[in-house]
Structure formats: structure tokens, C-alpha cells
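Dumping the structure here so I can ask a few things about it.
Left out: one protein chain. Kept in place: all the others.
Think of it as A, B and C in the order they're written, each chain with its own count starting at 1.
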Amino acid sequence: MNLFFIGIAIYLLTAVLSIMVKESRKGLVTACGTLPGGIAVLIPCIKSLLTGEAYPLSFMANYPIGQVRLLLDPFAAFFVMVIAAGSIFCSIYGSGYMKQYHGKGKAVSAHFFFLICLFVAMLLLPVIRNAIVFLIVWEIMSLSSFFLVIFESEKKEVFDAGIFYLIMMHVSVILLTAGFLVLIRIAGSADFADLQNVFQSGAYRTVSDTAFILLAAGFGIKAGFLPLHSWLPEAHPAAPSHVSGLMSGVMIKLGIFGIMLMIMVLGVPSLWVCYSFTALAVLSALAGIFCASAQDDIKRALAYSSVENIGIIGIGIGVAMLGMAYKSPVTAMMGFSGALIHLLNHSLFKGLLFYGAGAVYMQTHTRNLNFLGGLFKQMPKTGTAFLLGSLAICGLPPFNGFIGKFIIYYSMLNCKGINGESLLIAAISSFALLAFVGAVSVLCFTRLFSTVFMGAARDKHIESAVEVPVAMTLPMLVMAALCVAGGVLPLFLLRIAEFPAAIITGGKNVPGITAEFHDPLFVIAMISAGLILLTALLFALRVKLLRRQPAAVSGTWGCGYDNPTSRIQYTGASFSMPFIDVIKPVMQREETAAGVKGLFPLNAIFSFRIKDVFETVIIRPLGQGTVFLLTRLSWIQDGNMQHYLFYGIVFLILSLIWVIFG
Amino acid sequence: MKIIISVLMIIFFPFLISGTIRRVKSVWGGRKGPSLIQPFFDFSRLMKKSEVISRTVSPVFMVAPSASLAATICAAALVPMAGKSAILSFNGDFIMFCYLLAFGKFMLVVSAMDTGSSFEGMGSSREVTFSALAEPGFFIIMGSFAWISGCKSFESIFQGIYNSGPASGLLILLSIIGLFIMLLTEGGRLPVDDPETHLELTMIHEVMVLDNSGPDLGFIMYGAALKVFLIASLIASLVTPAGIGFVPGLIIFGVFVGVEAVFIGFLESVMARMRMTHIPQFVFMITALAIIIFFIVMMELGKAL
Amino acid sequence: MITPINFENSIIILFAVTMFYVAMSSRMEAYVKMLAAQGALLFAVSLHSISPSDYITFSFIIFETLVLKTIVIPLYLMKIIRQNEIQREAKPSIPNLYSLMIVSAITAVGFVFAYWLAGTHQPVNPLFFGGAISVILSALFIIMTRKKLITHIIAFIFLENGIFLLSLSVAQEMPFIVNLGVMLDIFAWVLLAGIFVKMIQSSFTGQNIDALKGLRD
Partner (left out) sequence: MTSWVIPFLLIAPLALALTIMSIKPMRRLHIYITLLYSVLHLAASIYLMNFHENFSLYFKVDDLNPVFLLVLSVVFIAVSVYSISFFAHNDEKNHVERSWKYHVFLLLFVASLDGILLSSHIGMLWVFLEASTLFSAMLVYYYTGKSALEATWKYIFICSIGISFAFIGIILLSIGCIGGSGGEIELFWGSLNHNAKLINPFWLKMAFPFLLLGFGTKMGLAPMQNWLPDAYAESPAPAAAIISATLVNAAFIGVLRVHKVMLMAGLGFYSTTLLIIMGFMSLLIPAVYILQSRNYKRMLAYSSVEHMGIVAIGTSIGGAGLFAALLHMVGHSLVKSAFFLNSGNIFCLFRSKKIKEVTGLLKVSPANAWLWVASFVGICAFPPFVTFISELLIIKELLGKSIILTILFCAMLTAIIYGIARNVISMISGDPQHAESRQDAGLPATGYIPQIVLMGMAIWLGLYIPSFLLDLLNNAVKFMGE
């Protein structure tokens, strides 16, 4: 625990330093400060994850906070680990990425300051065991991320996105406050342990259910569950790429953390809550990947795919909750460990993908798929990293993404023997839909990767793009390497996920309970390694075969059309078109087309974009409706003093009548 | 012993299958047709050839075919063949089977997009779309089987499915149909895809590899044939009754794979390719069947509880 | 209880009647005259109702009512009016006839309410109370309906006179309440002096309230 706080201290020191040094140094200072700080934080986490130890600390604060307990148990350590690692990558990458803003009179120093604020707030959140302090730190986290999002607030869309994000975060914190207060009023204490003692027993079932729903909604907004996900596709594109990588890779995971925490504190809620949670998770995964596969903006697509992955994690949690509800500790353990592992993996490859997108944006100044293309040859490192990341996020072996998904699938296969047809239906449908989501994500990411990096440039301007500096490629390549490593070392992932999962399920289950699929994972590791080897072998064979005959280079075979341009390539839109046609019923889409006319048509335009149903149907009308109602009242302050007095007198007379005769 | 036989099968059967299919079609068409092992000759010829590569391609284009073939071979190691025994078998291996095939597909699609040809883009987008639609059905089938048989791996499921109550026959029948549609889809055969048409616009799988040549093309051809063989052998080992000895099992298996090959050839000779817009419905039939299967399973389990 | 018509009561009734006149007319001079008249009436009432026993309060009140209310403030207002040539009130938002009706209705309600109070166990002099209430409400009504700022000032002083009357109703028991009332007058007096000494030259005091809608959202 001391080491942990030393790390935090280093972070804070870095914040101060980064303000003082001159602009061109700030990034460097941040990176150099974050590295040792992050490592210092990581060490106790790894220790606790491997040994299952917990390091408590507690101090007395004044009213109304009361006693504040900090606890670094494996559950907290897991998240702290994810955050610390994420912060290291983010700061190194950011030090390179922010170079493009130097000397433009932008608030770079504030940016780095809030970045480190965000790191610290996120690092502290998991260890805090007091509701009120938790809320405070939570809000600090939201605020600092808000300031990071509005870094380029002179742009209209960034500004709007930032405000939207702030409001969503505020709604979430209101929900959290309400949920916690409901609990605190009953338990009379803000300490999670006390809440646990009061509610774990299952007394106050309705209260704890209410609280769970409120809190799950609040955390769900942060995590990006349906239908409250719509801030992600707004805020992620708006923010600078390392920030969006951090937010999408790490910050939204704290929403998941909150939900798991609530399961730990309140015990498993009523069945119907578990079922609806699972259903929502499945829907999030589906809607997320559907929208993702139709976006033209790389970062929007990645944001939607975050919704999808959060959905997958949610499926794991849901299955685990069902397992707990049906008294099947194995399923619970598997579900939670699968969710945790997928969470860890997602923090790696989603960060990686956002960093890749950032690199592309930095060099080409566009995020629109229809202008990009052929970047692999110009940016091979970024391209490789992005390819590996895409493979990993599709959950394909031999990458880490597969491990998490596999365990989640497995936990569902385990549902047999637990009685209840409803459970079977839930399990099979989420099983199948998870598979479907996986397959669609293959579509989504082949599309993303190949339209950005494959083929030829669709726009003249981007042919000048070159590889980004090492400060940016290094983190990406390291993360990619970690993705592969996770794929070939699944047992290690399982190892570090077991203690946290055991704690969430109530700490009663010994970690060994998941021994059942140690050997599957072992075989998987073998096959993954084998796949890599075999690929190498075949490639070597190919090279050997071709060594004698030199390769003839020619143009792409245009099927008889011998004057191809890069414009006739398949674009992102056309790539996803067949699929969009299939899922037309559930996706609103608006098309603008100016068809070809005449014998020699000059210009024909066709463009379409997918509208996010939940945003257009739920979120926007809500906000606009409120604003409309409020503006309807704007006759009150009309500048005429007589009216002002009139209001007062009317109120006076009414209240007098009420007081006397009422 | 078993392993050696399986390896041999993995090496030779793909060629035989595609050979058979061609032979059947040509016979049906009244021609004599090439010998059964003609595809093998094609393969070895391709191995000797040099390659022609497009200007636009990047290193990914070179690696993709090898990676894709490697993935398919790894998948092959999971499929139970002779006597319902796979080279490698573990709980949940069918999940990995699907994802390995998906990996291969991913690489092929990416390399196809690398050429920058719009036709290949067309093919790859269709490929990923249709295989995405095939996925859930397969998982529902396997999941239901896993529950009713209480096992979690190809091998044990195909063993267990036989002594899982009265409905097992029906289950097997339905799942065979489902898997066969999957075979047509994944293998890129009629009516989903016409590998021998001359119009690139109507191709799916073939059009993706227009720019591959030499060993790469060979890898891809072999990989495709192997994929067909794998799904075919899934069906075959599903129908092989449990508990009969190794050799009879082997025979039944071989025979049935052959039967499937002939049947595919027969289909391709009598059917025309569907309209692209109709293919999703056809592919989705897998899921429809799978749902029926699931409900049967649920009834069975319901009885059990 | 029905109070017999004696000197005091008749004065209070007159006091209420002045508001009728204000409601009818739209001439500034009339308002100011009524102001003076009310001052005189209040002087009479306070003569009658405050026991001369404590001289301080007594003389204080006398000075206040007679000098301030009856003479100084009216003269000062008259000066302002003359200097800015404000003869008439601008066209009021409702016709004088209606405002007369409403004011009389208010007066009626005030007296009815006062008598109801007196009838039900509340120890108040209904005439005092009713007169006060009706004058206060009528003054507020005038502020609501008239447009010139100067009228608002005058009406505010009407309001104060009503309050003063109300405070007289408890004068015996709580003399200092009356002093507070005097404080309120002084406040208004300072207000007049403070704000309008500057603006006497400017046409501000003659302005319509409509001209003062600059500050709004």
C-alpha cells in the first residue's frame, strides 16, 4: 500500500512539474513521471493479484464523510493494474501526439494537468471503500475527463460533444448519488463494508434492488450500456486520440467496476433484474457492433465497438449473476473471470486501435474512411499494430481477445444442470448472439483495417503521410505484443482473474474452482502457438519456393477494365452495404443520392449514414423537450416591474387564503 | 495410429473431394472429366510457378495466404474424423474451430482488399456478410448438443448425442441439414457461390483471389478445399454411429464423405446460383433449423428435470 | 359588532374614500392633493388615538403626520411635477371607470374582511383594520395599473399611509410600532430625495414604465 501511495505521489509531483516546465517539455515530463509512478503502483497490484493479499488503510475524516477506508484487495488491484498500465501507454503516446498542438496557444499545460488528474482519480477509485468519497473522486474523474474532451472546444462539434458528455456524466452521478443515498439511509453508514453487512443478507430485498437499478444505470452511463451509450460516439471522436484511447480503454471500465462492486456489496439482485441486465448487455453488444460496422468515422466506429465490447463484458457479468442467483458458483466464477479477462484485453486492444486511429488522423488530418486507404505502405509500424489489434478485438486466436470470449462462452455452456428453462433460453440466445456479434465484428474490423491501410489512397492529400514518431509507435507495438502474449499465455490471464472473481462472488469460492478448464486453456495456448509457428513455416516455404523465380510486378487485375483509379476501390460504405441491407429493419439509415442522368453523366453522388436509433429516439427528444418546456416559460422576466410586483402579490394573496382558510 | 490416419486424410481428402465434385459434374454433363486427383496436380503445378503481384499490395498480401492456410490446418486438428476422434480435442473446441476459420477468413479478406480491386472488395464484403449469418446457427446447434449430451467437445458431443434420449435421431437429421447448408456457404459452393462462373460480378470466394498467383494461390485453393472437407467430415462423423469399432467407423466416415462430395457435385449440376439478395435467407435457414433443434433439446431436458 | 359613527370612524371612512378619488382621476395634482388630505386625516386620527401621555412619541407623530405627510412631501412632489410638466397620468392600462369599480370592490372586501375578523374572536377595530387594508390594496392596485414612475412613488406613499393607519390600530399597546412606521416614511423620504434629486432635471420621473424594459431576458 505504501508503494501504491508513493506511486500516486509521483503522479501528483508530475502534475506540478508538467505545469512548470516549458511547453515542448510537458509531454516528456508527463511520460517520464507516469512511467515510474505507474510501475510503483503496478507492483503491489501484481503482488496482491498473485497472492490474494489485501492491504487495508483507513483514516478518520470530519463530518459528513466520517471514516474513510481504503482497501487494495485483488478486486481493486485488478482494476488499478488496468488503469496504471493504460496511463503509462497513454502518457507516452500522448507526449508524441500533443506535439502537433505546440506553439498554437492551446492549453497544453492544462491538458497534461487534467490528464494526470484523471489518472490519479481513476487509480484511487477502486481502492476507496466509502460511498461519499467514492462519489467525490468519481465526479473529479468525470470533470477532468470533460476538460480533456473539450481540448479543441473552438470546434463546434467538439464543444457540443463536450457539453453533452458533461450532462450525461452529471446524470450518471445523480443516479449514483440517489442509489448510494438510498442505501446509506437504511444502513446509516457510508462504508461499503457496513452496507455489505446490512444488505448482503438479502433483507431489504426491494431496497437493494432499487439501489442496484439506480446504481447500475449510473455506472451503465459511464460504461456505455444501451440505451445510455450515446455519449461515447460523441465524446470519443471529439477528444484527442490518446484521451479517447484512455477513456474507451480504461475509464469506461470503471463503470464495469462499479457494477461489479455493487454485486459484491449488495449481493446478487432479484432474478428479473439479472435477466434484464443480461438482455441489455446482449442488446448493447448487438447494437454496438451494428452501428460500428456502418460508421464512416474511424473513431466513431471504434467508440461503437467499445459499446459492443462493454456488452460482451456485460454478458459475462450477467451470466455470472445468474449463476450466483441459481447457486452455481462455478458459473459465477467463470462468468466474472471471463468478464474481467475480456475487460483487461479490451483495455489493451481498444487503446491500441484508438492510438492507431490517432496516428492516422495526425498524419492525414482526416478520420473519414472514404478518403483514407493504402496507408500500410507509408506507416508500416502503425499498420501492423492496427492489424494485430483488429485481429485481437475480433476475438480471433492466437490473440488475447479469444481467451476472454472463450471463457464467457464456456461459462454459458456450463449452465446445464442448473434448472430453469428461462436460464437455458437466456444462455442459448446470448450464446448464439455472442457468436453473431463476433462474426459481425470480423466484418467491421476487416472493413476498418482494409479501408484505412489496404489498397491505394482514395484521396491525393493523404499520400504524403509518413510514419509517426517512435514515442507513438512504441506504445502501440508494445500493446500489440501484449495482445499476442495474452493469446499464448491464457493460464496467466486466468490466474490473475481468479482472486478478483472470487471476491466479487462473495469471497466464499476458492480460486481452484475453475480448474475444470485449465487444460482447455492449455490446449488453446498450444494451438495458438502452433498457429503462429505454422504460419511462419508456410511463409518460409513460400519464400523458399519463390526464391528462384523473381516476382513479376503489374497492375491489379481490373477484370478487363484497364484504366483503374484508386477511386474505384470499394469504400467503407460499399463494403458494409450488403450487411446493412440484411439488418435494414433495425437500423435507421438516411440516404442522399443524386443519380446518374444523361448519356455522359458528370457527377453522381450517393452517401448514406446510419442513425443511432437510441440517440434519435430517446436521448435527443428528452433534452430538446426539456429545453422547449423551459423556454416556454420565458415570459416571466419581461422587464415590466408591474408584472414582477403582480407575481408577488398574487403569491401573497394565495398563501394568505391558504393560511387562513386552508 | 489414429493421428497418422487423420493427418493423411487432411492431406489427401481435400483434393479427392474437389476432384470428385468436378468428376460428377462433368459426368452429369456428359463429358468424361478429369481424374479424381487432378486438383493435386494443379496444386503441385502452382507450387512450382512464379508469382505476379500487384503494384498496390503491401506485405500483408504476401503473409495472408500462409496465415489463412495455417489457421485452417489448425482447425483441422480439432475435427473428429476416423472413429470420431480428433487429433486434438478439448472442452469447447468447437468454439475455437469457428474462430480459427474466422481468422483465416479475416486474413483472406484483408489481402483481397489490399489489391485495391473493386471486384475483390465486392467478393470479400459478401464473404464476411454471409459467413456472419451462418455463425449463430452453428453455435445454437453445438450449444444445444452440448447441453443434451452434457459434453463440451466435438468428440464427446458426437459420442454423447447418440445416447441422449429418443429425439436424438431427429436432432441428428436436422443438424445434418443445417451443417450441410453451412458447408455450402463456407465452402463457397452452389447455390451460394459459383466457383466456376466466368463473370466476376457473381463470384464470392473466387473473386477474392483474382490477384493471387503461384504458391499463394495454391495455399488458398488447398485451404478452401480443406475447409469443405472439414465441414463434410463434421457431418460424416456425426452420422457415424457411436460405439462401433475403429475400422468400421473409418469406413463409414470415408464413404459418407464421398457421398457428400457426390451430392455436392449433383447439386451443382442441377441447381443455379441464387440471386445475391436471396442468399441471406438461404443461409439463415441454418439458424432456423438450429432454433428448432434447441427447442427439441429443451423439451428433452425439461423431461429430464 | 357595529361601531357607532363617531368622529374617528368618519375620518377613517374619509380616508378610504380618498382612494376612490385617486382611482377616478388621472391628474397628478389630484394625486398629490389626496396625499396631503390623507396626511391631514392621519394627523386627526393620531391626535385622537394616541394618548398624549408620552410626549416624545406624541410630538414625534404629530410632526410626522402634520409636517412631513401633509406639507413637505406633497409640496416636494408638486415641485417635481411642475418642473417636469407632468400634468396627467399616461393612458392607464385599464379605464378609470373600471379602476374605480375595482378599488371600491377592494374597499368593500377589505371592510367585509375586517368585520369578519372582528366578528370572529379577533380583537381588532374593524374600521381601522378595514380602512388600512383597503387603502393598502388600492395603492398596490394603483401601482399595478398606472404607468408614470411618479405615480408609483405617490402610490407607494399611499401604501405607507395605509400601513401607518394599521400601525395606529395597535398604537396604544405598542407605540414603537408607530415609530417604525415613521421610519418607513423617512425611508421613502430618503428614497425620494436620494434618487430624484438627481433626476428632477432629467425627464426620468415623467417616464413611462414602458420605457424601463431595457433590462430583461
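A few comments on the model shown:
Going forward, a residue touches a chain if its C-beta (ideal position, glycine included) is under 8 Å from a C-beta of that chain, and two chains touch if they have at least 3 such contacts.
If you're wondering where the values come from, they're calculated on a predicted model, not measured in any experiment.
Note on the chain not shown: across the whole complex it touches A, C. From the options A:272, A:522, A:606 or A:644, the residue with contact to the chain not on display is A:644.
If you put the hidden chain back, the residue from A:41, A:83, A:98 or A:143 that touches it is A:143. Where chain C meets the chain that is not shown, the touching residues are 122-124, 136, 140, 143, 149, 152, 156, 159-160, 163, 166-167, 169-170, 173-174, 176-177, 180-181, 183-184, 187-188, 190-191, 194-195, 198-199, 204, 212, 214-215, 217. In the full complex, the hidden chain is touched by chain A at residues 61-64, 105, 107, 110, 132, 135-137, 139-140, 143, 147, 150, 153-154, 159, 162-163, 166-167, 170-171, 174, 177-178, 181-182, 184-185, 626-627, 630-631, 633-634, 636-637, 641, 644-645, 647-648, 650-652, 655-656, 659-660.
Just so it is clear, only the chains that are shown with their structure count from here on.
Averaged C-alpha coordinates give centres for chain A and chain B that are 35 Å from one another. Each chain gets one centre point, the mean of its Cα atoms, and the points for chain B and chain C are 101 Å apart.
Those residues of chain A that touch chain C in the complex are listed here as 634, 637-642, 645-646, 649.
Contacts from chain B toward chain A in the complex involve residues 47-56, 58-60, 62-63, 65-67, 69-71, 73-74, 77-78, 88, 90-93, 95-96, 98-100, 102-103, 105-106, 109-110, 113-122, 124-126, 128-129, 131-140, 143-144, 146-147, 150, 152, 200, 210-211, 214-216, 219, 276-277, 280, 287, 290, 294, 298, 301-302, 305. Interface residues of chain A facing chain B in the complex, by the touch rule stated above, are 373-374, 376-377, 380, 383, 387, 390-391, 394-397, 402, 405-406, 409-410, 412-413, 415-417, 419, 421, 424-425, 427-428, 431-436, 438-440, 442-443, 445-447, 449-451, 453-456, 516-517, 519-520, 523-524, 526-527, 530-531, 534-535, 537-539, 541-542, 545-546, 548-559, 564, 566, 568-570, 574-579, 581-582.
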